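Below you'll find the structure, written out as structure tokens, and then a few comments.
Note that one protein chain of the assembly has been removed; the remaining protein chains are unaltered in position.
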Amino acid sequence: MRYLAPKTVEEATTLLAEHPGAKVFAGATDVIPQLKAGRPEPEALVDLKKISQLVSVSDEGGHWSIGAAAATAKLTGNKALAAEFPGLVEAAGLIGSDQVQSRATLGGNLCNASPAADSVPAMIANGMRAVIAGPGGTRTAAVEDIPTGPGSTQLAAGEFIVSFELDHVPARTGDAYLRLIPRTEMDIAVVGAGARITLDDAGNVAAATIAIGAVAPTARRVPAAEAALVGNPINDQTLAAVAEAASAACNPIDDKRGTIAYRRQVAGVLARRAVVAAAERAAARTNGGN
Amino acid sequence: MSRTHVTCTINGDEVEFLCEDDTTLLDALRDEVGLTGSKEGCGTGDCGACSVILDGALTCACLVFAPEVDGGTVVTVEGIADGNQLHPLQQTFLEGAALQCGVCTPGFLVAAKALLDENPHPTETEVRYALAGNLCRCTGYDKIIRAVLAAADYNGSEG
Partner (left out) sequence: MAIIEQDTTNPGFKWIGTRPIRPDGYEKVTGKARFGADMMLPGQLEGAVLRSPHAHARIVSIDTSEAETMPGVKAIVTGADFPDLKEAGAGAADVDLAVNIIARDKVLYEGHVVAAVAADTRKQAQAASKAIKVDYEVLPHVLTVDQAMAPGAPILHPGTRTKNVEPAPEEDSNVVSRVVQQLGDIDAGLAAADVIVERTFTTKPVHQGYIEPHAAVADALPSGRVHVWCSSQGHFAMRTMTSTVLGCDPTRIKVTPAEIGGGFGGKLVIYLEPLAARLSQKTGRPVRIVMNRDEVFKGTGPASGTKITVKIGATNDGKLTACKSELFYEAGAFAGSPVGAATMTMIAPYQFENLLLEGYDVLVNKPKVAAYRAPGAPMAAYAVESVIDEICQKIGMDPIELRLKNASVEGSQAAYGPKFPKIGYVETLEAIKNHPNYQIPLGPNQGRGVASGFWFNAGMNSSATVHLNEDGNVTVVVGSPDIGGSRASMALMAAETFGIDVARVQPFIGDTETVGFNDVTGGSRTTLATGQAVTEACEKVKADLMARAAKTWNCDVSEVEWVDGQVQKLDGSEPPLSMAKLARGWGRTGGPVSATASLNARGVGSAFSTQVCDVEVDPETGVVRVLRYLTAQDAGRAIHPSYVEGQFQGGVVQGIGWALNEEYVHTEKGTMDNPSFLDYRIPVASDLPMIDTIIVEVPNPGHPWGVRGVGEVGIVPPLAAVANAVSNATGCRLTDLPMSPMRVLDALNQKSNGGNGH
């Protein structure tokens, strides 16, 4: 297996075309354990971390641009980003230990396509977009559409995510991500729930996005939960509807980490709690980001 | 099979070694450079026994491909003392009996050093969460946490 470290997006695209059996990587926090578990070694591994666009985090005016290979430690260490999107940044910060945080990336977390990826529900709730480079040029896709099933994405051969776009948050908006793990750290999420709430001046919900993870082949939004909130206050009744909708939207499996019944029940609990946390943050934020 | 030549700085010294491209940094440190202080407890980033500081960031050496560190800087447990002067953490670990078998100790020392370098006076909770990536099976963590807090106090008393 060869290690290749291009310095530009163009160089990376060329290398991937020259080595059809090559794969890209950033933190290797999934790649190395998978190789050790017996996954066949690719012909080459292309390290994306030496490409400056892939690792930078910057405010581009209308939106944040987050390099797909930027370590999550860089996100949690960015005070402005963390203040504007606490849910997203906390979610990114939950991936593994502090050791893993210096290596884990949003691009890797998304493209590894584990149904339980911690950053994905929060990315979906915040409407993030992926900027993709490939042999055919550059294109953009909703983060929600990238994973197509456990371990697979819609990316074509030779394509890789360069960065994520995250529009600045409107006023009275807050986000949150919660997960259920048996310990306090170091576990893969048994259930994950991300929520983003925008309140109107009356304190009712003007906009809501709710996404659940680890309870279906891919993380997904729960339109019925969102509909139960929009135009309404947050109270026991609407929250109960959120929980019910979230449970109903699950399509989980029994595995060593959780049962179908447990995931269904707890998805409702976490969706409800995430909405409450996001709403509290929304109420506290009178101005929008930037 | 041709091997890649890597040049980097380890514990302040310029070091060169050869490795295959899929060799991890942990294996390169142990087998090529002769620094066996970093341990393999799991090989998959779940135990922290191989913790090193790479380009200023705490990381698991088992999750890094050795060729990645070409031109980079690595600090291992063998490099946290200042010559013969132990780092305050090493001293408080000894005084506080914060090690029993000692195999997880290198990883804890490096992780705790990384913590105190960034957050010189952490709370007990902050210490516990910062060290959640380091597994210990002997101590139940109690004396380790106390030793880290004691080293933080020691730093504080110096100025």
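By written order: A and B. Residues from 1 in each chain.
Simple rule for what comes next: a residue touches a chain if its C-beta (ideal position, glycine included) is under 8 Å from a C-beta of that chain, and two chains touch if they have at least 3 such contacts.
For clarity, every value in this text was computed on a predicted model and none was experimentally measured.
Shown chains touched by the hidden chain across the complete assembly: A, B.
Of the candidate positions B:16, B:117 or B:142, contact with the unshown chain belongs to B:142. Interface residues of chain A facing the missing partner chain: 33, 36-37, 180, 182-188, 190, 256-259, 262, 265-266, 269. In the full complex, chain B touches the omitted chain through residues 1, 20, 30-31, 34-44, 46-47, 49, 76-78, 81, 86, 90, 93-97, 99-106, 109, 124-125, 127-129, 131-146.
We take it that only the chains that are shown with their structure count from here on.
If you average the Cα atoms of chain A and of chain B, the two centres end up 29 Å apart.
Touching chain B in their complex are the following residues of chain A: 1-3, 5, 27-29, 32-33, 35-36, 41, 45, 47, 49, 71, 73, 96-100, 102-103, 184-186.
Against chain A, in their complex, chain B makes its touches with residues 4, 20-22, 24, 43-46, 48, 51, 54, 57-60, 62-65, 67-68, 111, 114-115, 129-130, 132-134.
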